[in-house]
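Below you'll find the structure I mean.
The other protein chains are all here in position, but one chain of the complex has been omitted.
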Amino acid sequence: MSNYKSLKQEAYECNMQLQELGLVIFTFGNASVVDRQRQVFAIKPSGVSYGTLNATDMVVVDFENNVVEGELRPSSDTKTHAVLYSQWDAIGGIVHTHSTYATAWAQAQCDIPILGTTHADHLAFDIPCAPVMDDQLIKDDYEVSTGYQIINALKDKNLSYREVEMILVGGHAPFTWGKTGEKAVYNSAVLEEIAKMAAITKGINEEAPRLKESLIKKHFQRKHGDGAYYGQK
Amino acid sequence: MSNYKSLKQEAYECNMQLQELGLVIFTFGNASVVDRQRQVFAIKPSGVSYGTLNATDMVVVDFENNVVEGELRPSSDTKTHAVLYSQWDAIGGIVHTHSTYATAWAQAQCDIPILGTTHADHLAFDIPCAPVMDDQLIKDDYEVSTGYQIINALKDKNLSYREVEMILVGGHAPFTWGKTGEKAVYNSAVLEEIAKMAAITKGINEEAPRLKESLIKKHFQRKHGDGAYYGQK
Amino acid sequence: MSNYKSLKQEAYECNMQLQELGLVIFTFGNASVVDRQRQVFAIKPSGVSYGTLNATDMVVVDFENNVVEGELRPSSDTKTHAVLYSQWDAIGGIVHTHSTYATAWAQAQCDIPILGTTHADHLAFDIPCAPVMDDQLIKDDYEVSTGYQIINALKDKNLSYREVEMILVGGHAPFTWGKTGEKAVYNSAVLEEIAKMAAITKGINEEAPRLKESLIKKHFQRKHGDGAYYGQK
Partner (left out) sequence: MSNYKSLKQEAYECNMQLQELGLVIFTFGNASVVDRQRQVFAIKPSGVSYGTLNATDMVVVDFENNVVEGELRPSSDTKTHAVLYSQWDAIGGIVHTHSTYATAWAQAQCDIPILGTTHADHLAFDIPCAPVMDDQLIKDDYEVSTGYQIINALKDKNLSYREVEMILVGGHAPFTWGKTGEKAVYNSAVLEEIAKMAAITKGINEEAPRLKESLIKKHFQRKHGDGAYYGQK
C-alpha cells in the first residue's frame, strides 16, 4: 500500500490535464504536487508517455532529491522542482511544459510584455524571461541551477513568486507554479494563451503599446486585490 | 420556482455555445440575454468555469445592477452589459469574450480594416477599436465606463449599433451584440474569424488594400439591404 | 418523388464534407454538382447552416438560373456556378468557400506563388488571383460577372481550367472546380493547405524562391502526365 496515494493521484491528474489542455505532446513536460507536512512531492516519472501514464507511476521525492516511494526514475527536471519547493514555502504545485507559444517566447529570449487585460487579469507585470545560464552552471548541476536561475530572475526584477506565478527560462521553456497543482496547471494554460495573443499582437502592430499602469492595476485588483469582486465569495 | 426560467436557459445556452465555438477558455468571457418587458437580463455568474456551469446558475439583474434572482455573484462585467441594454433599446443579447485574434487586434489598438467580402457580408465598416480609457474613468466606475467607452467610440465614428454589432475595446477584448443572444454569439464567432483572416492577410501583404466601396456595398446589401437576396425569405 | 435524388444527394455530401474538412463555418460557402445530360446542377440553399442541412434541401437549377426543383432559394452565388458550368463543359462540380488562408491570400490580392512540390503535385502554375471587379460590373449583375471575372483571369494568364482547378477572387475568396463534386471539394482542401504553407513560408523567408521549372514539371507530370506513376492504375 502507498503512503502517498492521494498525493500521487493529485500529481497524476495534474499531469493528465496538461495533455487534455494541449500543452504537452509525447513526454514533454511534467507536473508535481507537494505535501508540505511530509516535505515530499509527487512528480511524473521521466520519459514516460502521457498515453500510458498511471497514478501509481508517480514518484515521490524529498527536497534533497531522494526517491521516497516509486519504482520509476523521476522526471529529469526533478531537482528544479525540489529547489523551488524548498525556497518558496507557499507553493503547492509546479508545472513545466514546452507549450508552443510560451516556448517560442523563451527561445526568442524576450519577456512577454503586458499588452492587455487578459494578461493583467493574471499578473500585473511582464512575464519575465530568465537569461540563459552561464556555461559553468550548465556543466555543474544543471537542473539545480535552473531552479536558482528562476529564483534569481524574479529577484533581479524585484518580483515575488506570490505575484508572478510563471516564468520563461531563456532558450528553454516555461515553468509555472501556484498554491495547488491545479493552479499551476491553470497558469500554464493561461501563459500559453497570453503568449499566443502577444505574438499575434506584435505581428499586427509591432509598436503595440504596453498596457497603461492604471488599467493593469484595475484588472489585477478586481480579481486579486483586497476589494476583489471577480468570482464568487 | 424561477420566474425567469426560459431567460436563464437562453443565457445559459449562449454561454455554452461560446465554449463550443472555441471562443472562451476557463472563465474568460460572458453572455447575457435581456427580457425587454421586465427590464432585466440573465448573465453568467462571475468566475464560474464553463465546464461546471448550469442554467440555474444564471443571475438575473436589472438595468441598475440589482440582482433580481440568483444566488451567485453576476459577471464582473455586468455593469457594462447594463449600460448597453439601457442605452440601446433594440439589442437582445450581449457577448464578451477574450477570443485569441480579436483580442490581439484589441491589444494592437487597431481597427480591423475591411479587407474582404467575409467582413462586408456582416458589416460595411472597419471594426472599430475603442481607445483605452482615461485614468480617472478606470478608477471611478470601470465597468460602467467601459459601456460608455463603447457607445462613444461608435458615436465618434458616426456608426449606429444597429449597423455595427461588434467592437474592440483597446487593450482589452471584444464585445458583440445583436437582436438576440444567439445573434450576439454568432457575431463573436464571425468577428474572431474576420480578425484571424485580417491578421494573416496583413502578414502576407502589409499593403493589402481596403475593400473598395462598391464591393462593400454590394455584399452588405445583398445580405442586409432592402432588396436582399441572401438567405431564405 | 424527386427527379434528381442522386444529384441532390451528391451535392449534399459535397457540402457536408466542406464542414468536416474545416473549410466552412456557419453558412459560409457552397458546393454544387452538375448533371450534364439534363443541363442542371444541384446547389446548397442560401443561408442555411451546415448543421441543419438535409439532402432534400438542395436546389436544382438550370444554366439560366431557373429553379427546376426545390422549395428553398438557391445559394446567392448560384449565377457564378451557372456561368462556369455553361462555359466550361468538362467540369462536374464547383466549390466556393471562405476558408481562412485561401481567403487571406484573396484579400491580400496576390497570386499564391508555387513554392514547393505540395503545390506542384496539384498544379504547375501560381494560383491566380482574379482582380477586383470594375464598379459597373459589381452593380450590374454581380454574381454573373464573378463567373466571367474567373474565366477572364484564367484567359489573361493563358491558363486552362483543366490545368488550373482553383482560383482566388480578389477581395473575396476562393472558387475551385473539378471533374466531379468530390474533386472540387478535394481541391478546396488542397488549396487551403497550400495557402497556409505559402503564408508560413513567406513569414520564415520573405525571399523564398519560386520552385524551379524542372521540379514543377517533374512533380506535376509524375502525378498527371502521360507517364504518370503516382497512384493506382
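Think of it as A, B and C in the order they're written, each chain with its own count starting at 1.
Methods note: a contact is a pair of C-beta atoms (placed from the backbone, for glycine too) under 8 Å apart; a residue touches a chain by one contact, two chains touch by 3 or more.
Since the model is a prediction, treat every value here as computed from it, not as a measurement.
Judged over the whole assembly, touch between the missing chain and the shown ones holds for A, C.
Contact with the undisplayed chain is limited, among A:7, A:31, A:55 or A:106, to A:106. When you scan A:63, A:88 or A:142 for touch with the missing chain, the hit is A:142. Subunit A residues in contact with the hidden partner, per the touch definition given at the top, are 25-28, 45-48, 72-73, 76, 98, 100-101, 103-110, 132-133, 135, 138-139, 142, 171-173, 199, 202-203. One chain of the complex is left out; on subunit C, the residues touching it are 115-118, 186, 189-190, 193, 196-198, 200-201, 203-205, 208-209, 211-212, 214-215, 218, 222-223, 229-233.
Throughout what follows, only the chains that are shown with their structure count from here on.
Chain B has the Cα centre that lies closest to the mean of all protein Cα atoms in view.
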